[in-house]
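The complex is shown incomplete by one protein chain, all other protein chains being positioned as in the whole.
So, chain A:
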Amino acid sequence: MSASVTTAPAAAGTALWERDAVLAVDHLTMRFGGLVAVNDLSFRAGRGDITALIGPNGAGKTTVFNCITGFYKPTEGMMTLRQEEGATYLLERLPGHSVNWKARVARTFQNIRLFTGMTVLENLLVAQHNKLMIASGFSVLGLLGIGPYRADEARAIEKAKYWLDKIGLTDRADDPAGDLPYGDQRRLEIARAMCTDPILLCLDEPAAGLNPRESNELNRLLLDIRRDQGTSLLLIEHDMSVVMEISDHVVVLDYGTKIADGTPGEIRDDPKVIAAYLGVEDDEVEKVEAEVGV
């Protein structure tokens, strides 16, 4: 299958994200029975970049996310995560929970998945589960009340406070997460993912359902995260204002295949992208029909 892949025109492969990629996806293919959801997809997400994955509905974006974050095992392909210290993880080989704990990839969900019956604070503490588990001596020491658990829990609460402050929910820390309005739930989910100290944060449509003001706040939050934490971001988004405003690098998918890859400016003018989103002009259809012989 010779998929028509437009390589980034920026100086043939020396784009920033090619030089220091936090995530390298190579020849990723995901089949569900006969359906090819993702077809031979390769792209790089640069360290410290905000990479956007866009495409029409059903293009396979969320499937890519599910492969990266360990919810699906890809049919073919390789996903390499390089940490700054040099450690390398092949994400497709890690068990589901290790993608977050070892490789430090965190994610949010398209339909928000908070622990609605737990308080906002508890949500952020659950995110720090593994560290606290070790601190509590895998519950044995914690049960007996010995060991460093108390101090570590206080530290975890401090960290939660930091993120609550960041997303402006300090006043609602003791309310159940299910009580929050939609926009706050979105931000809380991002904060919860950030509490796992990720080096790559994958956001599945973070701006969906937000009004323009909330969407602006979200942009600021994401830029802050990149600046203060040095976390690389990978996001799926339909809201083009978000994509064009904050992303450094855009990858466009259509029918599971990459059709464009470049800076937002390049993508905006790419005829293939315009065709995928808006359809092609009539004379082109006629041309194709003539070739096929209808």
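Convention: a residue touches a chain if its C-beta (ideal position, glycine included) is under 8 Å from a C-beta of that chain, and two chains touch if they have at least 3 such contacts; residues count from 1.
Here, contacts and distances are computed from a predicted model.
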Protein name as given in UniProt for the chain not displayed, "Biotin-dependent carboxyltransferase family protein", "MaoC-like domain-containing protein", "Bifunctional protein PyrR" or "High-affinity branched-chain amino acid ABC transporter permease LivM": "High-affinity branched-chain amino acid ABC transporter permease LivM"
Contact partner of the left-out chain, one of A:51, A:69 or A:247: A:69
Full-complex contact with the absent chain, from A:39, A:136 or A:257: A:136
Selected from A:85, A:174, A:269 or A:291 as touching the chain missing from the view: A:174
Touching the absent chain when the full complex is considered, from A:107, A:159, A:187 or A:226: A:107
Which of A:54, A:67, A:121 or A:167 contacts the chain that the document leaves out: A:121
Residue numbers in chain A that touch the chain omitted from display: 69-71, 96-101, 106-107, 109, 113-119, 121-122, 125-130, 132-133, 136, 138-139, 142-143, 149, 153, 157, 160-161, 164, 170, 173-179, 192-193, 196
